[in-house]
Structures are given as C-alpha cells and as structure tokens.
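Here's the structure, in structure tokens; my notes come after.
Every protein chain but one is kept in place in this view of the complex.
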Amino acid sequence: MSTVPPPWPTDVLIPCPWCGDREDLEFKYGGAGQVAYPKDPGTTGDASWARYVFYRPNTKGPFVERWVHTAGCRRWFTLTRDTATHEILP
Amino acid sequence: MIAEAIRRSALADYADRFAFLSAASNRGLSVREVPFLTQINLRVNPSETGHMSAIARELGFALPVDPNTVASRGGRSCLWLGPDEWLIVARPNQQTAVEASLRSALGEHGGSVVDVSANRTVIEVTGPAARDLLAHGCAVDLHPKRFEPGHCAQTLLARAGVMIHLIDVTPTFHLYVRASFAGYLADWLLDASGSD
Amino acid sequence: MSRLPRGGRIDRNQPLDFTFNGQPLTGCAGDTLASALLANDVRVVARSIMHDRPRGVFSAGIEEPNALVQIGSETMLRATQVELHDGLAATGLNGKGRAIAGTDAGRFDKVYAHSEVLVIGGGGAGLRAALEAGRRGDRVILMDEQQEFGGRLLNAEDDAWARSTVAELAAMPEVRCLTRTTAFGYYDQNLVLGAERRREGERLWQVRARNVVIATGAHERPLVFANNDRPGIMLAGAVSTYLHRYGVAPGRHAVIFTNNDSTDTLAAHLRAAGITVAAVVDLRRGGPITDTEGGSQGLTAVRVGSDWIPCDLLCVSGGFNPTVHLFSQAQGRLRFDEGLACFLPDGTRPGVEVIGRAAGDFELDIKPVWLVPGDNEDWSHHFIDLERDATVADLGQAVGRGMRSVEHIKRYTTIGTGSDQGKTAGINETAIIGTLTGQPIGGVGTTTYRPPYVPVSFSLWAGRNRGELFDPIRVTPIHSWHVAHGAIFEDVGQWKRPWYFPLAGEDMATAVRRECQQAREGVGVMDVSTLGKIDIQGPDALTFLNRIYTNAFDTLPVGMCRYGLMCRADGMVFDDGVVMHLGENHYLATTTSGGAAAVLDWFEEWLQTEWPQLEVRFTSVTDHWAAIAVVGPRSREVLANLFFGVPLDAPRFPFLAIREGETQGVPVRLHRITFSGELAYELWAPGWYGLALWEAVMAAGAPFGISPYGTEAMHVLRAEKGYIIIGQETDGTITPQDLGMDWIVSKKKDFVGKRSFLRSDTARKDRKHLVGLLPVEHDELLPEGAQLTLTAEPSEPVPMVGHVTSSYRSATLGRTFALALVRSGRERIGDTVYAPLPDRTIAATITEPIFWDRENRRRDS
Partner (left out) sequence: MTQPSPHVDRLWRSPDLKRSYDVVIVGAGGHGLATAYYLAKNHGIVNVAVLERGWLAGGNMARNTTVIRSNYLFDQSAAIYEHSLKLWEGLSGELDYDIKFSQRGVLNLVHNIGDARESRRRVNANRLNGIDAEWLTPDEVKAFCPIVNVSSDLRYPVMGGTLQRRGGIAKHDYVAWAFARKADQMGVDLIQNCEVTGFDVTDGKVTGVQTSRGRISAGKVALCAAGHSTELASKVGLDLPIQSHPLQALVSELLEPVLNCVVMSNAIHVYVSQADKGELVMGAGIDPYNSYAQRGSPHVIEYQVAAAIELFPIFRRVHVLRTWAGIVDVSPDASPIIGLTPVENLFINCGWGTGGFKATPAAGWVYAHTIATGRPHALNAPFNLERFSSGALIDEHGAAAVAH
C-alpha cells in the first residue's frame, strides 16, 4: 500500500509554532497579518486611518494571517493558508 | 496555622463523588483533587542566560525549554507554558519562599513572577482507563508513544481550558484547571466516566 | 415463510419477536429488519411520498430508498440497517419522518482518536490494507458500517480468509476495529467523523489520521424502466445478499433484468435456493423489459416484447457506482469511466487513498443503458429517485424549462435530495440529463457530495454537551454560600452571579430595595470575584498602560488605584476597570466580568504584534483572587473588627489607596474603591480563603446588620451615582465623549482609538450623550430599552432621539430614575422627552447623569 505524504504535518488544523499542531478550537483568529499601525496616527488622514481600522486584505488563495493560541501558549503567530483550499502552506 | 484550617479547595464538595467513582470503577480508574499546591507563574526571556542559570541554581534544575515538557526534582516541577513562560509547582504553602527565591534570581527588570497558587486546582486522574476517559474530550494525542511521562500540554478538555501533565506510565495525569471551571470539569469527568 | 431451511449467517435457534405496523412477527438473531420482513413475506413496507404507491425493500444496505421506518422516537431509519432485536416495534413511513418527544434513551458520546492509517470499509480491500498497515506496526483504525467485517465476502461460500484476517487484526494492540461504524464526514486535514451504532445509543468518532484509506466499495444502481418501483423489484446484489447472508428468499418466481455480467451466477443461486427463474433479460443481448404489472402486494409480471412473464421478484442491475462520496468530500475530482460506466476518482488527494471497488478496481462487462423506453411515450412511471418519487418525466420537464445544470435540475425535480441523498438515483439522473440534453455524462457531472454521507442524528452531533454540560458554569469560591442563602442567580457570560438575595416572602423589588438601603445606610457586602484580573509586570508596564487606556497613569503612585477606560481602534468604548499600582514596574488591572478574556487577548495582541519591543508581561490572576466588596457608611467599622493594625481613617487610608492586612492568618489586600459612591472597600484574598473571608466579614458586620447584595442592587447603586456599565450604557457605538467622560481622555498622549475621535461623524456635537432621566410621575418606571421622542403623540415613523439604557426604582431617591443616551443630550438638560410605549407614554425630564452625592462626600468620608 503506497500513501502520498500530506503537505501539512498531519493531525493538525493549526500548527502553533510552539505547542505543535492543535485543533482550531484552541485558537482565536486574528485576520490578515502584516497590517502596520500608522506611524503617526495624529497626522494620518481620515481615509488612510479608515484603511487601517476597517480595510483588510481578503485574498482568495495563499493568505498571510494571524492566529493566537488562546488555549495554549497565548502566543500570536502568522501563517500562510490557502483560503480557497484551506491548505496550510510552508 | 489558622489560615490553613479554614481554607477551602475548589473541589472540596466533590471528594465524596470522586471517591465513589474510584471505588465503583471496575476499569482501574481513580480520580481525586490535589489541592493547595504552590504554583508560581514565571516569565523570563530564555535568551537571558544569566537569568536562566540563576533560576536553575535556585530551583536545583534548569527550566525546560522544549515545548510541552516538564522538569522536576526534589518535589518541585516546572511546566513549560510558552517560549518565555513557565509554571513552577511545589508542595503546598511554599509560595512565599519560591516566589522570593525566583525574584532574587531575576533581580530587577527581569521578567515576572506571579503567585497563582489559587488560580488553578489539580485533578489527578489515574489508572489504566485514564487515557480512554480523557479521549472523550481531549483532541490531543495522548498515545504512550506520543505523550510520555514528563510531557505536558495546555489544551481543551471538553469545554474547559486545562493543562495536562503526565506523571507516570500508569498512566497518572494531573489536570490543572482554573478554579472557576473546576466544578464544570469535575462534573464532566464524572459524566464521562459513565462511558465505556 | 420465505426463510430458507439452511444457509446464511443468521441463528435460526435464536428467534426474535418484533412487530411491524403493529403486526406481530418473528425473525432470527443476525437479521436486519429488512431481512426479517422479507422472511415474513412482508413485501409492502412503505408508501411513496408523492403518489402513494406501494414500495418494498429495494436494497440490502445503506442506499435503501424505500424501506424507511420509525422506531420509537427514532425516525427515518433504514430497515436494511436496523439490526433486529427482541421486542423491536417498527412502523413504515412514507418518506417523511415524525419528530416525537419521547424519552432521551441511549447514551450519545464522543471519542477523539488518532492513527497513522484509517481504513474506511472492511471488505476485502479494506481488510488487506488494514492488515498490511497493522503488520507494519502502524496505529490503525478500521471502520465498517455493517455489524461484521467482510463486505461482499460475507456473501461468499467461503469466508475463511475474512475470518482469519479479522482475527489477526483483532489481536494487534495498535489496531482498533470498529464495526457498525459509518464514516460520514471527511474534513480538512484528514479529520474523519464516524458514527458508531451501539447497544445503547451512538458514539461519534473524531479521527485524525495521517493517511485515510477509502475502501468503501460500490453501490449497485438500478435500471430506469416503466413501473420500476413495485415491491418485489430489487437490486440483484441485494437479492444475492438476502439469499446468502440472511437465508431469505425474497420471492418465488424471479426474473433477472441486467445490462452487465455481475448477474451471471445469480440465476444458479436462485435456483439452488428453490426459486424459479422465469427469464433472464440481458440488455447486452436483447430485452428490454418495457413494463411491469403489480397488485397490492407488488410485482406480478413483467413485459418483454409482447409477452407478460409472471413473477414476484425482479432482480435488477444497471451497473455499479463506486462509493466516492468521502473522496469527493476530500475535494477529490471525479471522472466518468466509459468502460465501467461510472464515475471514478480522478487523481489523488494528499494523505488519501482510494482502493478496491471504490477506485474502480473491478471487472465488468456492461452495456450502458440509461433509459429503457416503455410501450408508449409516457415517462411518468419511469422512476429515477424512488424516495422522492421523481421520474424521467419530471426530469424532462426541468430540461424543457431551460435548465441544463445538474444542480438546477436537482432542485427542480428534488432528485437526490431524499434521505438517501440519491445513492441509487444520482448517476442515473446525470446520465439521463446527458441523454436529454446531448451532453456527455462526464460533462454533466454529479451534484456535490457533502457531509454527512449518511443521515446523522442531532443527538450524536451533540454528544454529552447537554443540560448543565452544554456550556461550562463558572462559579466563585463563595458560590456555595450564595446557594445556601437563597440567592437568585444571573447568568453573566458563563458565570453564575447572585442577582439578589430574597428573604422569606420578599419579591425581587422588595429584596433589591432592602439591599440598596442597607448599603447606603449601613453596610452591605458583595462577591465581586468574577472581575477579570491581569497582573502586569515589567519596566515598560507604564508605557503599555498609557498606550492602551485613554487616560494616563504617569502620576499614579505605588499603593494607589485609578479607574481606566479602553477603546477599540475605532474609538468606541471597549472595556473599563481599575488599575492598581502594586510596586515598581508592577500593576494589576481589573476588567469587567464578561470582558476578562477579551481584554487579556487585547493586551497580548498589541504587545506581541505591535509593540514587541516593550518589556512587559501579563498573567491572568482572575481565579487566584476572591474579591469581596464591603460597602456603606459603616464598612470602616466592619473592617476595624477584622484588621487590627491597619489604620482605616481617611487620612491614612484615603480613597483609592491600597493596604495589606491579615485576618485569622489570611493575608488580605485592601483597596478603598467604590462602585456605589459610598465609603467602600474591596478585600482580596487567594481564592481558597474566599469563603472563610466572606464568613468573617459577615460575622464582623453582624452588629451593623450587614447583608449581602447581588448584581441588581449593584446596578441601582452605581446608576444613582452615574457610573456606567460596559454593554449597558455602551453598545460598541459609544465614545468616551458620548458618555461625558472627556475627563478620562488624555489630550497629551496617543492611545488606541484616539485618532478615530477626529473623524467628522465621531467629532459631531450632536451625537448621543449620556444623560439622566427623571420621570415626571415619580412612580413611573421607564422600561430599559424604551425609545425616546421629543413630542408626546408623534405619528409614525417617529423620529427617535435616544433610548433608556438603565432604569430603576431608587429607595434612596424615593422615586424612579434612569440613564439614557440622547442625541445632543447635554444641550437638552431640563427638557422633557417622551417614551411612547404600547400601552402608555412616559414623560421624563433630562438631567445630569448623576443623582447622588455629587460632591463625593460619602465616597471620601
């Protein structure tokens, strides 16, 4: 019997970089990653402030996103997941 | 002292039910509360070797830096909670001493030391049927090959956050659960023990 | 009786009594309800849903579209899947179930399991795969939906290999063999859910497997011809199963109608069982059967050419559909194989392997015939979906209405939407759509296969998460005292908090009035242990607090507390609490009871993702501390009885100060803070001392008539003082300025959400403001949630200027009062607003949102 090795470490839903692979129930989702806080909010215009507060990437396909392992080590981390297939990418 | 006489553990009301369950269990399952353990939450940057070795000197052993592992010696254990966070566990009534020694090891500006002894209580689940019992509510793979004595995991058991520490191969598990959730988890364990 | 004298895997020495539609019958151990019914010559088991036609057992398995039964409160069960037991009482259904309250008999639970290999299907292929993996030393789980492993091998004369293989597997410590367990759902990353039928109830298996091996075999499909739905018309493979496994003859005079060679040996087996074979109609050579005839008991004859051939059993085979549902759920693609005339897995999926008949690993000589014409142009009795009573005519109509997509046609005809989810109908539907629209079958495709593969009971999904275990109940260390003293509880998130403590004969209003009076005039005590508590340590603790709270903490000395407010990035109030300065670089922040987890996540998010360079660390200590509020003008005297050597007088223990004390050897942290406006203290001790400390307070307070109070009295007291409650005066759309709390919004520093205050709408002067309301009639209680208008008798739609957020009867004020959010409220102080209610309209005067001790004399006394 031959088996194709899965692209993700098995037994996972979300791979916590510290605790290992755990069910998604243990995590809280943090949405898109790599969203920078405006350098100087005071002088940031309404539109660009609105972009920071309300606009996030909503990519179909490989998507850099944040999770926090709330039921585990409480560390925030980013991972890349394909939002079209749910595959977690290296 | 008086204080010890009047303190009350989170699961004091469950002693009888646990005892009955353990007696009634025909599958070698025993459940009891291990109350009042000294528990100190320690946060320190592991790359600060000075702090790490000072703490090792105070404890008599080094903090475990491998995730999901526990280091123990002389009745003291240290459970890994996160990359810069540990739980020091000792016999009851040592929080003042342990907290002081850790503080002195850290000095000023070095991480954090917090007495959380009353934050969680410990439920001991032991016996050949212990793994099957936990499998009713724990998604972590507790198979002997994957989860050995000296391993620990912060996870969910049913709907409660727990820290699971495997003590020995019996297997004996220590479940650390926050005091306010302890009653729920006890009820869940009593119910789950009704499943074969 | 149609029970054969010998053969089969049933135990003739173990008769089982059961009833069907009230009729007493007898079967054998090892029977399914379906085989027992056939053994008792019960041919009509149900009526069809649309046309009320008689229907009989059609298959021997999970794909059964006809023989649906009700057993007690369990509805829509397949007779072919129900194991017979003594005293079983079943009734036939017409394609619709009956929800019956019934008793909650049976235990439904869940188990998490892990394995290197999960083999789904315990037929020949599955057994071989499990054996190979088991011998390799892998952790293996083998699931099969039937009561014993073997699959089609159980129909064979010689099952020695199956027996020995199962025995070897059972002996392997790392192999778990689960019969009666149907894998019904494949989810991301090799999570497979299985439903195990147990003697008492069911078990949900949640398996994470490194590799999933799908060995689910294939379902035989029928041919579509005129009047192909009569009792006695049965899948050929099912007939063979009833003969060999159950020792039942489903009829006496049989005809075989096939388009493939899988039926080649059936005639011999039928004859061996004493069943005459009147004809074999093989579409590869001739035929077809153009019509059937039947009576109340089902099939009586079939028509071939001009002849009517009498028979009571028609064994039909239209080919085989590999059971690709789980592979499809795993996002595997399918392709139509012309040779085998079926859909097969196309390519692979990581960690998933399909083997055996499910993968098309079988020989079949077949001449695909999807539509067998009748004697006329009437297609309204060519049934495609027996459970839904849907015919070729229905399908033709859908196509005629312009539909081409199989999904549209499914929705229009309901083909494939029955509880069998089209297991026998789906592929015939696809092929006939192709035939009618001139598309290739592969181009038409199948409808999407989704979980669950078989219907799964609500109870199984729910498991033990029922009643008290539905959601955790959180309690404080003092909870048992509250229960013992008759507290009525309020659900606050998962917490149980005392709402009020009625004395004998007291209703809520009376109890709350008494509790308030006690706190205002004497001393009251409240369990506030549910407050969220976060320990904050590190050289950058102050910097962090200044960035996360709207107010600044630079001037907060060690040993003092300060109230703090938090906003989200959008500037809307998020949570509040008290920040306690415990030592150099050491603070402790309290949060609302409901907000504790969210606030800790919020802290960690900002620290870890935005300000990682800050040296500060958070530790949740919510459960470590029991917290007791001692409230009222006499609270100082109560504490004096408890804590010797702690100076309590105002100069030495002023408002917002923190002291350390001890009573009965219990170390207690004393905070002079108030949420009532009275002189008040919060006593904190490690949780396991909570009950003892509470009882000590009650004892020390007895001389002053101390009494406990709950959340309702707390609400009244804080509202009299104009203190807000997050989630009551705020709803995610309210800024600190709206609440009139500009004083807590720092002008100097930046903090989370500050920038949002500059937005045109947020900076508007005519936003809703927090104000007080005094009903013109002192006894009128404004309902919380009442909307406010500027005129007494407006007409719809009525312009609303705000709503009541809090409203109470106040013993202290001797009248009712309320807090409200009112557009431009602060400019309307003194105006009258109206609350139009269904039965009356209440007029109230707008006031400042504070009703008691504006000068804070009592607080600071």
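A, B and C are the chain letters, set down in written order, and residue numbers restart from 1 in every chain.
Everything that follows uses one rule, which is that contacts are C-beta pairs under 8 Å (C-beta built on N, C-alpha and C of every residue); 3 or more make two chains touch, one makes a residue touch a chain.
It should be emphasised that the depicted structure is a prediction, and the values quoted were computed from it without experimental measurement.
Visitor: List the displayed chains that the omitted chain touches in the full complex.
Guide: Spelled out, the missing chain touches these shown chains: A, C.
Visitor: Which of these, C:Glu377, C:Asp779 or C:Glu855, touches the one chain of the complex that we don't see?
Guide: Checking each option in C:Glu377, C:Asp779 or C:Glu855, the one touching the absent chain turns out to be C:Glu377.
Visitor: Touching the absent chain in the whole complex: find that residue among C:Gly185, C:Pro502 or C:Gly632.
Guide: Touching the chain that is not displayed is residue C:Gly185.
Visitor: Which of these touches the unseen chain: C:Thr555, C:Gln613 or C:Ser760?
Guide: C:Ser760
Visitor: Touch as defined at the start, partner being the missing chain; which of C:Gln664, C:Ser746, C:Gln787 or C:Thr845 qualifies?
Guide: C:Gln787
Visitor: So which bits of chain C touch the chain we can't see?
Guide: 49, 73-76, 95-102, 104, 185, 187-188, 191, 193, 371, 373, 377, 379, 392-393, 395-397, 399-405, 407-408, 411-412, 414, 418-419, 421, 435-436, 448, 450-452, 455-459, 461-463, 465-468, 470-471, 473, 490-492, 570-571, 727-728, 731-733, 756, 759-762, 783-787, 789, 794, 796-798, 800, 803, 805, 835-838
Visitor: Contacts of chain A with the missing chain: which residues?
Guide: 13, 23-25, 28-29, 31-32, 46-47, 49-51, 53-56, 58-60, 63, 65, 81, 83-86
The rule is short, and it goes like this: only the chains that are shown with their structure count from here on.
Visitor: Tell me which has more C-beta contacts between its two chains, A-C or B-C.
Guide: B-C
Visitor: How many Å are there between the centre of chain A and the centre of chain B, using C-alpha atoms for each centre?
Guide: Computed from C-alpha means, the inter-chain centre distance equals 30 Å.
Visitor: Between chain A and chain C, what distance separates the C-alpha centroids? Give it in angstrom.
Guide: The separation of the two C-alpha centroids amounts to 24 Å.
Visitor: Distance between chain B and chain C based on Cα centroids, please, to the nearest Å.
Guide: One centre to the other, that is 30 Å.
Visitor: Going by the contact rule already set, what residues in chain B reach two or more other chains?
Guide: 139, 141
Visitor: Using the touch definition from the top, which residues of chain C touch two or more other chains?
Guide: Counting only residues that touch two or more other chains, chain C contributes 114, 208.
Visitor: Can you name the residues of chain B that touch chain A in the complex?
Guide: Answer in residue numbers: 67-68, 81-83, 85, 139-141, 153-156, 161.
Visitor: Mind pulling up the chain C residues that touch chain B in the complex?
Guide: Chain C reaches chain B through residues 107, 109-114, 139, 206, 208, 464-465, 468-469, 471-477, 480, 495, 530, 535, 537-539, 584-585, 615, 617, 619-625, 664-667, 686-692.
Visitor: Sort out for me which residues of chain A touch chain C in the complex.
Guide: 1-8, 10-13, 28, 30, 37-38, 41-42, 44, 46, 49-50, 52-54, 66, 68, 70, 74-76, 85-86, 88
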